[in-house]
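The complex is shown incomplete by one protein chain, all other protein chains being positioned as in the whole.
First chain written, first letter: the chains are A, B and C, and each begins at residue 1.
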Amino acid sequence: MGLLKRKNDVYSALIEGAEGVAYTSFYHDAMRRLKKDKIAMVCLFVVAALIIIAIFAPFIAPYEEDYMDVGNELARPSSEHLLGTDEFGRDILSRIIFGSRVSLMVGVVAEAIAVFIGLVVGAIAGYYGGKVDAVLSRIIEIFASFPHILFAIVVMFVLGTGIMNVFIAIGVVGWTGLARVIRSQIMQLKQKEYVEAARASGGRNMQIIFRHLIPNCLSTIIVVATMNIPSDIMYEASLSFLGLGVQPPQASWGSMISEARKFIRQYPEYSVFPGIALIVTVLAFNLLGDALRDALDPRLKNL
Amino acid sequence: MIKYTVKRLLQTLIVLFGVSLVTFVMLNIAPGDPVGVMLAKRADQETIDRVRHEMGLDKPYTEQFIEFIRGAVVGDFGDSYFQHKPVSEILAGAFRITASLGVWVMLFSIVLGLLFGISAAVLHGRIGDKIIILISTLGMVMPSFWIAIILQIVLGVKFKLLPISGLQSMSSYILPTISLGLIYAASIARLCRTNMLDALNQDYVRTARAKGVSEFKIVMQHGLKNAAIPIITYIGILIKSILGGSVLVETVFSIPGLGKTMVDAITQRDIRLIQGCTIYIAVVFVVANLTIDLLYGLLDPRIRVTQEG
Amino acid sequence: MSEKLLQVKNLSTYFYTDEGVVYALDDVSFDLEKGEALGIVGESGSGKSVTALSIIRLVQSPPGRIVSGEVLLQGEDLLKKSAREMRRIRGEKVSMIFQEPMTALNPVFTVGQQIMESILIHQHKSKKEAREQAVEMLRMVGIPAPEKRVDDYPHQMSGGMRQRVMIAIALCCNPQLLICDEPTTALDVTIQAQILELIRDIRERLGTSVILITHDLGVVAQVADRVMIMYAGKAMEYGTVREIFTDPRHPYTAALLRSIPVIENKTERLHVIRGMVPSLSKRPEGCLFHPRCDEACELCRTKRPELVTMADGRQVRCHKYTDEWEGQHNDRQ
Partner (left out) sequence: MTGSESLLSVHKLRKWFPVKSTALFGEKQYVKAVNDITLDIRRGETLGVVGESGCGKTTLGRTMIRLIEPTGGRIVFEGKDLTGLNEKQMRLMRKDLQIMFQDPYGSLNPRMTVGDIITEPYVFQKMYTKKERVEKAVELMKICGLDPVYIRRYPHEFSGGQRQRIGIARSLALRPKFLVCDEPVSALDVSIQSQIINLLMDLQQEFGLTYLFISHNLSVVYHMVDRIAVMYLGNLVELADKEELYRDTAHPYTRALLKSIPSLDFREEHRLRAALKGDIPSPINPPKGCVFHTRCESCTERCRTQTPPLREIAPRHMVACHLYEGQGKLVEQQ
């Protein structure tokens, strides 16, 4: 057979030839498109800044999380306390900085739980279809019937308050949306010809799911997760606002707004500052999600 | 069409059963000793056992569940331990209040949402579109409880224009409606814009243009009728979010609706009331979703008129 | 009034995308007699569909824009018309049908409503009269039991039937010009034969002039009187069906005709046109076809040929038919 004879030159041709050729993988393209989107860059910068603030909070914040400047309660913004102090004399700016830890952690951890459950349920329902799909879809529908906030409240009631329970409560509730998206995407991808080709050359179900189906869902997962993080942050803030989430003295933007409500007359701005921090964070993640969707999956772009 | 309806009815029954099962398990089985949690150790073991017996919690779970279902079907969720009144009575009153607020919030968000959404799609590519996108994104990120407080401070306290609590007079509806409705108006605007743009890029719009149909009619007839279908399905989700969101707004404006009842029940640890409230809200959503799905079938001929054999 | 129904002069339409300017349609000219059928043939990316969309001014801008040229319909330049005037013309004087029957009809309106919509815009008729006319149109395009089918929704009809409905919509106001953009590409061969026969009957019965856009030379041979071969946005050759099929002059036309598998001829290997269809934004220097042309020479690689009208009226864009060609003859590879 003529093919074997040419073995060595084929190999050498391969190395010097293939190396030189520039290739753009899918994610290179996506990054290039993302860089062109100025808003996305700003949001990326804001999100990065938030993460740094959250990690290095103890060094950045002017005061300890629960340091009380006794006798200086509800002070207006001054040089010592840039945003003034709360009813216990604690520095509002420092508590907002520490509060960013809670919000970002909830965004990441809760969303990770939601993505994990959603991906598993969605992939199985989508791939196997038939009865499995019917049962899982009903389960998705059941969990989606509870308003997000209420279900989280009940979960908190059962688990008790505390930061870890907040993550679980929001994560356990938020997976239905992603499950539905993944399920419909897997159903579409299942019919693609490259999946049939894999099956025709002997690919097993698991190999097909992990080599073909999940990689092609990745961009959807990233987009949906990035869009869900802001709502997770809002749910945490709401829970804390209702006094069911993070308990004092730990700082959370939601609980700060709730505390501030009692002192509207003396110091109205007290409740405005944590609100602004919350809005900036949620806005940054939201716009980043939009930009990622446009960069990763041009077809999803709503022109 | 009938087949579609029957199938949906069957699915809804299963979901309702699932909802009651999940709620029952979470509140009665998960926390181990519900009465202990309820009395929060304020009573000695002897009273706890007596209360447990009174509420029938010492029976095996399956029996409790059957009793619970039989009651729920008839609308009887047992009695609230602290208010000594049937839960269903409390919920009915609270629901009327939340519903009345909910209707206004829905109207506000749908009207505003469609207005912004359609105009954004029509002004696509121009400044107007960009401004509306910005406003709607901002609207989506405003936490409802935060806006509620800001409105309370500015309009209520500073300028004393509007009442800042309760739902006695018509004007007292304005602040809660705006603070809860803003988020949903923004999401409807975005959804409507995306669907309109999608519809306006379909081949049949190009055909309509080739017929000489005016842009206005293309948007209003061809575009809207196709874009309306996904928007109507969103209204189902809207009802659920309003039921959820009302918890916050009712707390800020101290409106004794379902949301506030739920929060108070949680803080008082009134298990029966919490259970009744959760089921009640979920049922309202499921029923609303069902009606919308059937409406959806009527509007979309592809479902109403099945393919001939 | 000149006998010519349509005169297109130096029409150019470019698309301004972030990857650069796409020269989709570059300086194309042709004309159409009353009742005549012109076939515009080309492979994908040749600019044939853009020609139609530019005539009827449905090019989506941004990113597309008609950059230059004139489109004279009975002497009036459509490019100068206002949007309102164009809306009157579309459907009344010029109408168009598209390739994908599955998506070209609005799924939430009945077939009858979509025909009546065009009638009610252009003709002042009552709803009842419009409905009767719609049923008549459905009968004319060969749909069985039109009185019943008029209230059907598009999803209840097959591809072939929907294309007939599209034709009914396009013809209900008896336009002078019907533009068909690959009308039968998505259809099966037996259904395609029915639609082509229908288009031919319409030309005989209503005298409508037709522009038929396709990539299938067989379809052109069966319906068209004159043919324009397009490649990479420019017209390569223009002549009657007989001239083009019996005596193809441009190397691309000849290569295309030779590479089509035909049942009768016995050749073992199919004739191949090497290389790929060029990208419209990064066009080759000189003649656009030179990278794939077996007769290309230095002149072809450097100078872009003009569309030359030869003695017998034939138009060809190739240096072979210019006097400069003799000199170059020898150094061809």
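As a working rule, contacts are C-beta pairs under 8 Å (C-beta built on N, C-alpha and C of every residue); 3 or more make two chains touch, one makes a residue touch a chain.
These numbers come from a predicted model, not from an experiment.
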{"item": "Residue of C:M86, C:A193 or C:A254 in touch with the missing chain, whole complex considered", "value": "C:A193"}
{"item": "Listed residues A:P62, A:G160 or A:P215, member touching the removed chain", "value": "A:P215"}
{"item": "Residue among C:K127, C:K148 or C:R242 that touches the chain left out of view", "value": "C:R242"}
{"item": "Touching residues (missing chain, whole complex) on chain C", "value": "43-44, 144, 158, 160-161, 188-194, 196-197, 200, 215-219, 221-222, 241-242, 245, 255-257, 259-263, 269-274, 276-277, 292"}
{"item": "Sites on chain A contacted by the missing partner chain, in the whole complex", "value": "3, 7, 10-11, 13-14, 17-18, 20-21, 23-26, 192-194, 196-204, 207, 211-212, 215-216, 218"}
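Keep this in mind: only the chains that are shown with their structure count from here on.
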{"item": "Fewest touching-chain hops separating chain A from chain C", "value": "2"}
{"item": "Chain B and chain C, separation of their C-alpha mean positions in angstrom", "value": "53"}
{"item": "Euclidean distance of C-alpha centroids - chain A vs chain B, Å", "value": "23"}
{"item": "Residues on chain B engaged by chain A in the complex (per definition of touch)", "value": "11, 14-15, 18-19, 22-23, 26-27, 30-31, 124, 137-138, 140-143, 145-146, 149-150, 152-153, 157, 193-194, 197-198, 201, 240-241, 243-245, 247-248, 251-252, 262-263, 266-267, 269, 274, 277-278, 281-282, 285-286, 289"}
{"item": "Chain B contact footprint on chain C (complex, rising order)", "value": "56, 58, 62, 86-92, 95-96, 98, 100, 103-110, 114, 117-118, 121-122, 153, 155-156, 166, 169-170"}
{"item": "Interfacial residue positions of chain A with respect to chain B in the complex", "value": "138-139, 141-143, 145-151, 153-155, 157-158, 230, 234, 237-238, 241-244, 257-258, 260-261, 264-265, 268, 271-272, 275, 278-279, 282-283, 286-287, 290, 302-303"}
